[in-house]
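Dropping a structure here in structure tokens format, bear with me for questions.
Complex shown without one protein chain; remaining protein chains in place.
Take a look at subunit A:
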Amino acid sequence: VPAMLSLDFLDDVRRMNKRQLYYQVLNFGMIVSSALMIWKGLMVVTGSESPIVVVLSGSMEPAFHRGDLLFLTNRIEDPIRVGEIVVFRIEGREIPIVHRVLKIHEKQNGDIKFLTKGDNNAVDDRGLYKRGQHWLEKKDVVGRARGFVPYIGIVTILMNDYPKFKYAVLFFLGLFVLVHRE
């Protein structure tokens, strides 16, 4: 009789574990979806395709250092003016650059062409632009930096430079969520 009881118990445990597993997987899915929704929401509110970026180079020192986090907006109602810190992409390059607007020439109809320069660079960015390109335009802009937080972005840089670190972080995160009891 005790043997039969123990078998029933095992079945119960197996059933409970399956249910709990499904529950934890759903939990995990909800967390991922919520994070995605928050990110998409930020994209809508700021008007930028990348509302938060990490500073990758020292070309804006001493204001920003590698690893600082920048918060961007890209509202059409905000005109581009000199002195602003813009994050832009050069055609054909994936990595966005964070520099300051040095010159603008804007036409009556709103068409604008502008030149940028890193605070810590001796020369303006013309050398960085595509061959034959002398100016940046609105379409090259990812956003304008409106706020920043220092250091925090270092984690992203570490994950990029050391993929093993990234996998370790993701692995432990996943493990934590799956194993954690509500």
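To be clear about the criterion, a contact is a pair of C-beta atoms (placed from the backbone, for glycine too) under 8 Å apart; a residue touches a chain by one contact, two chains touch by 3 or more; residues count from 1.
In this section, contacts and distances are computed from a predicted model.
Q: Out of "Auxin-responsive protein", "Signal peptidase complex subunit 3", "U6 snRNA-associated Sm-like protein LSm6" or "AP complex subunit sigma", which one is the UniProt protein name for the chain not included here?
A: In UniProt, the chain that is not shown appears as "Signal peptidase complex subunit 3".
Q: Considering the whole complex, which of A:Leu42, A:Leu56, A:Leu102 or A:Ile154 touches the chain not shown?
A: Missing-chain contact among the listed residues: A:Leu102.
Q: Need a quick check: the contact residues on subunit A for the chain that isn't drawn.
A: 62-63, 81-85, 100, 102-108, 113, 119, 124, 145-150
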